[in-house]
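For reference, the structure I am asking about is given below.
Missing here is one protein chain; the remaining ones are kept as they sit in the complex.
Order of writing sets the labels: A, B, C and D. Residues in every chain begin at 1.
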Amino acid sequence: MSVLDLDHVFFLLIVNIGIAVLWGNRPFVGKILTLLYILEGLSILTSYHVLLSGAVLSSSLTFTVMQQTVQWQLGVSGGFFALITFMAAGLATWFSSGVWARSYAPIRLLHSYMALNVAAMLLLLASNDFLGLFIAWELVSLVSFLIIAINGGRSAKAAYSYILYAFLGAMAILLALIIIWNATNSFSYVEVRHHWSTMSVNRQLIVVLLLITGFGIKMAILPFHRWQAPAYAYVPAPVAAFLGAISSRMGLFALFIVLLQVVGIDVIQTLWLPFEIINMQTFLLWLAALTLIIPTFIALRQTDARLLLAWHGIGQGGFMLLGILSANALGTAGGIMHVFNHASYQAALFFAVFSVSYRTGTADLDRLGGLVTRMPISFTVMLVGIIGLAGLPPMNGFVSKWLIYKALLDEGMPLLFLAAVIGTLGTILSVYKLIHNTFLGQLRLEHENIKEVPWSMSIPMMILASIVFITGYFPGLLLESIAAMQSTLGISVVDYHLGGVNTGKGNLNMIVVVSTMLMAIGMGALIFFVLGNPRKQVTQWDNYAGGHFLTSDMRYQYSHNFYPGLMRVISPLYRNTIFWLESAIVSTVQFMAHISYALFMQANYLLYLILLVVISLLWVLAV
Amino acid sequence: MKDVIPIQTNNTETIAVSKNSKNIYQQAIDTFSNFCRARSLFVLHYCTGCGAIELPPAMTSRFDMERLGIQPMVTPRQADILLITGYVSIKTLKRVILTYEQMQGPKYVIGICSCTVNGGMYWQSYATAKVLSEYLPVDMYIAGCMPRPEAVLTGLQQLMKKIEKGEANSWENYFKRYDYYLGNQQHLFGDTWHTPTDILEEARHYHLYGAESTGNNTARLIKYTVEHDLTKLDAPLREKDSMTKRGKK
Amino acid sequence: MVWDQDKEATKDNYASQTIVLDQILHELDTLNIEQKNNQRFRVDVSAEALPALLSLLKGRAGYTQLSAISCVDWEDEFELVYHLWSYETKVLVSAHIRIQYTPAVYVSVYDIYTPAGFFERDIYEMYGVYFEGSPMMEKFILTEWHGPAPMLKSFDTLKYVNDMFNWQEYQPDWLKEIQAKGGKVVS
Amino acid sequence: MSGQHIFLELILMPLLAFMIGLFLVLMMRKVRARIERRVGPPFLQPLWDIIKLYVKKMQISHGVIHDLGIIMLLGGYITAEVFLPVPGMSGFTSQGDIITLIYLMMVPSLGLALGVGQCANPNGSIGISRALTAMLAYDIPFIVVIAGACLYYGTTDLTEIIALQKSQQWGLLSMPILALAGLIAIHAMLGKEPFEIYVAPAEIATGPMVEMSGKYLGSLFVMQCLQIYTITVLYTSLFLGGGYTWFDFIPKLFLVALLPVMITVIFPRYKTDDVLRWLWKWPTGLALLGLAIVVLQG
Partner (left out) sequence: MQDSLILLVVLPLLLAFLLPVIARYLGNLSGLTGSLLLLFNILLLANAWNSVGYSPKVILLGGFAAPLGIVFYIDKLNMLFAILTTIIALLLWPCRTHNTDVREYVLWLLLLAGCYGVILSGDLFNIYVFYELLAVASYGLVTLPATGASYIAGFRYLMISALGSAFALLGIALIYSFTGSVNIAHLAQIIPDHLHHIWGYSAALLLIIGFGVKAELFPVNFWVAEVYSHADKRVTALLAGVVSKIAVLIILRFIILLFPWQDIFNFLLLLGIIGVIVGEFAAFYAQDLLRLLAFSSIAQSGLVIIAFACATEAGIMAGIALAIHHLLLKPALFLLASHCDRSINDLAGLAKSSPWASALFVILALSLLGVPPLPGFWAKLLLLQSLMAEQYLLLLVLVLLATIVEAAYLFRLFMLFYQRQEMPEQKRITIQGQELYPVITLSGILLLGLFFLPLFMDSLREIAMQTSNIEAYINTVLGKVQHIGEGNI
């Protein structure tokens, strides 16, 4: 296959948008769009070896304004993220192309907004100077506003709060851009990196803080995380999977490029917050650690499965940032790999939750239970997903978590290692609550004749689950492109092999670990099935209840308030300070608006004018 | 040791399994497994009556059941021996039968106190079941109006010897002669009496389906099950009243 | 000494209380009082007057507790005994009434003393006496029993047990040895 | 590392682990009995229990996931065994380090949780929710201890840690406070008395094991043996310099297992939130103190 450059991909994207907008609600169009996405992914994959060697996919989309040439070309890091985007978009459209489409009225809107989103994201991934980055950034925020607000009602409110946060971020980035422009009067990364030291130290500090605020908002870093959970939870299934998988990672990509390539991690280490309290890197790491812990423990209290997963998306975003900023080859590799891993199992989990709500009509954990016998495929996908999300060995989530833990330990940050582990433990607790309340336990009467979701919805789920397992088994597939990314960014490269990583002090070979697990499970099965006598399956009523005859009017299931002991101990810690901060700001704005409106509606304006004139005259005469 | 009165129940004559029908390996495995079964017994003492107070001293430092390999267990699923201690009222008998059926074979029932033998002190009461072995296959009776711990231990040791010799498989009778037991139970609780565990299907699954497993009693039950379609999930809800208030003769 | 002094206090208020008790008891003409000892009274009252007596005793004489209701089956009629206890005077008053055998129905005193509900239910289960107005008139203990009221004299438990249950031979090995040596079980 | 050698070790290590585990469980029950002035179980009692459970004729299961959970349980610990450094056999210790081991030990608890979930018994679900809460409670001090140890040794590979301890001094002597905190954390990890909130026989009918009968319960006993073995080996290789030869390795294991048992027998059971509060206060405090010392020593 000839090396396709970026124009082909852009062309395909435009075709995508065209088809989605014109014939969005035709039945077969979903499949065509999925094929298109996959085609785009393949086109990047075919020219991927070029990217790996450090070259760049150039595109003819350039223009010069104010002596600045803005050019779009796709590097290896952009390519990696683009692959994830196309994977997520392709599978999401596949999920929505089958039977599900008939159950969702504005399907045309969904397809067109999805196509617009993918195009905007590719534009962002391909930008390689600040101006191009900002233009693409604004487009991405606008288009994701559209896709979040697709369901109206609750999601429209969430979209409105999102767009306000997005504009706050955009203005922060614009301010940073302007300050950079003033110092280096050019927007290209190379120039900026070259002239970076000309800026005064506290000017550098302001720029870095502004950039982190701007990109952090999209990534839902701690103080700005309140918009993401409702925004990603109340949207239809494919949108939730797509957003959960990749949309908030655009902020991470931009931060990754800006902080590591342009500013450089060594500069961040030298920058000190005012009064020499803490250097910038430690401040960011602790911010990331808090972003990991607090949303995860908020997720623990949710009773709606979609909200639980959305809060976990925020938590894992913090985990990725922790990896990227750890200034260690393993850490950055772990951070980027976690982007891919999280994309795969978050999408799988969203699909599983939505297929349950497609069949039972609700995603509320208190009104589900015992569906494993009726929906086995969704159960296996959710099982693979939660093992990935919790980061347990056979799945890929473990590899990236291991890399980040190893980096934190090697860098000598034990307390951060502890914070990361607390986050992971919180995840394990809440994912078990998710799978227990939906699939395990007593089956409800009204769910007796529930069937599995149709193939068009379960195949994408299974593909994602297999991706999670395969990349867990052979992490080398990902590490190869991550190493290439690290070399293009000029940071220390991780030495990898197909099975994992060999550092001097404690290495990981996932091929050995996973094959031993499979062998051990084989031995366990052997012991269990051969040595023991044949087993007999019993109904859910044949259960020990202290001699009481089980009747189905009194539900024999424990699912509400799943961790009472833990909640009693940690509930004083939930003070949602950020919520009060946010509503305080909103009320001040409304108050000032009221005052200024009243100012203009004055009846006797002339009196005040004359008074003003008299005062100014007096002032002039007095001086 | 005078007052230890282990007695041999009459209706538990097991259909003697001829030893040489199985091959050598099978026999070796059986003997070894009986050896282990004898050495490790998990006891669920269902304190139906007053005899239960004798068991804690049997477990604590003076008599220490654990040295015989016997451990107390909480749920029927994990238990081998079901100790019925004291009088069994009709209401409790229903729960005892449910617990017995939830236990896993090879399981053994020991009736402690004479109330389980022939009704004991409450022999003429309208509310108590007189002979336990009519409703459950009982392996061992330990008579005495509350036998002392030594009696209980001796009884257990004798049961262990029987298990080791492989003779203590009266639990199979429950499957093989289920009709007899069901008849007695229906006699007390009424024709529509049944428990969540499907004994006949389990008998077929464990190849213990004898000639006497079904008879007219089970026929009545099967007809009732088919009629009320008890396999559906909401069956227990429809059967809610019938289970507890069964018993119209 | 404390104990005695406490005794003194109860003695004089006991005196005042008994005066009140006497006045009440004399108000109702159709009852005769018999004093068993200084802490027990037996009052025989007609069936209709019982609720009035109970409310009087509860209201004015401080008899806050209805300890129990017992029932006696005289084969031609039932006798219901209401045991009332006052914590101040520490005097037990047991009011005896007689109701007809068939139909065994009487009015419930649930609205005066709520614990009466439990006692009446037991009597209903065991003797078949139905108390109108009590909210708890359904089987609680003998849910499995569908025969006649078991405590009635007319119900022959021995006959029921003999035809309902069968017995098992009691041939312990040790008994065989003793019988071999000429001994036997003394019945 | 020829192929058969590896295959032999793959079989031998779990088997060895199981045997030592059996004797550890026996030791625990014997010590408990002796402290309660009882005779205690016969020599091979744990083995008889397991075999009796396996050869029970009626095995009740609640579904495929119930069996899958138990298999995952056994598989998880067998894998962990292969990665543990044992004198004479290296197995795959070079391929995975201590962080992998901690996570491998979480896989069985997840497997058990799934199996119990399928049993559809609320006693089991309450037991699992308490087990996971306890895991959250004891894992924090344990992780701080591990972080401190790895920081002190500079590596997370167990064989290297043992080699370091052989050349220098035992972890116990260089980091006494961390060792103590580790011991308390291990005690909680074993799920023994004061922290035995998830198998509370009186309250929730042995929690997760309520519907486990026959070979399911047998596998849980096997898991208990493997669990005690894994935890004690992990502790010895971190703080007691691992095993030079089998003769000094096994006494170390028994010593490490002995101390928690002593405490277990005397104590009643904590409530769930007391377990959380206690474990987050004393052992975590100790561990953080030890960590501070290790960091200050530089």
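The rule is simple: contacts are C-beta pairs under 8 Å (C-beta built on N, C-alpha and C of every residue); 3 or more make two chains touch, one makes a residue touch a chain.
This is a predicted model, so every value here is computed, not measured.
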What are the shown chains in contact with the chain that isn't displayed? A
Just one of A:T270, A:T362, A:Q537 or A:Q602 touches the chain that is missing; which is it? A:Q602
Which one, A:L168, A:I470 or A:L526, makes contact with the chain that was left out? A:L168
Using the touch definition from the top, which of A:L445, A:I470, A:L526 or A:M592 touches the missing chain? A:M592
Which of A:L12, A:I135, A:V267 or A:I578 touches the missing chain? It is A:I135
Logged for chain A, residues touching the omitted partner chain are 63-66, 134-135, 138-139, 142, 145, 149, 152, 156, 159-160, 163-164, 167-168, 171, 174-175, 178-179, 181-182, 589-590, 592-597, 599-602, 605-606, 609-610, 612-613, 616, 620, 623
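One rule holds for everything that comes next: only the chains that are shown with their structure count from here on.
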Based on C-beta pairs in contact, work out which chain pair has the most and send it over. A-D
Between chain B and chain D, centroid-to-centroid distance (C-alpha), Å: 37
Hey, how far is the Cα centre of chain A from the one of chain C, in Å? 74
Using the touch rule from the top of the page, what residues of chain A touch 2 or more other chains? 443, 534, 536, 538, 542-544
Which chain B residues sit where two or more other chains touch them? 75, 77, 202, 206, 244
Going by the touch definition at the top, which pairs of chains touch each other? A-B, A-D, B-C, B-D
Touching residues (chain side chain B, partner chain C) in the complex: 5-11, 90-91, 94, 117-119, 123-127, 129-131, 133-134, 143, 187-189, 244-249
Listed in rising order, chain C residues that touch chain B in their complex are 142-147, 150, 155, 157-158, 160-161, 164-174
Interface residues, chain A side, partner chain D - complex: 370, 372-373, 379, 383, 387, 390-393, 398, 402, 405-406, 409, 412, 414, 417-418, 421-422, 425-426, 428-429, 432-433, 435-436, 439-443, 499, 504-509, 512-513, 516-517, 519-525, 527-529, 531-538, 540, 542-546, 556-559, 562-566, 568-569
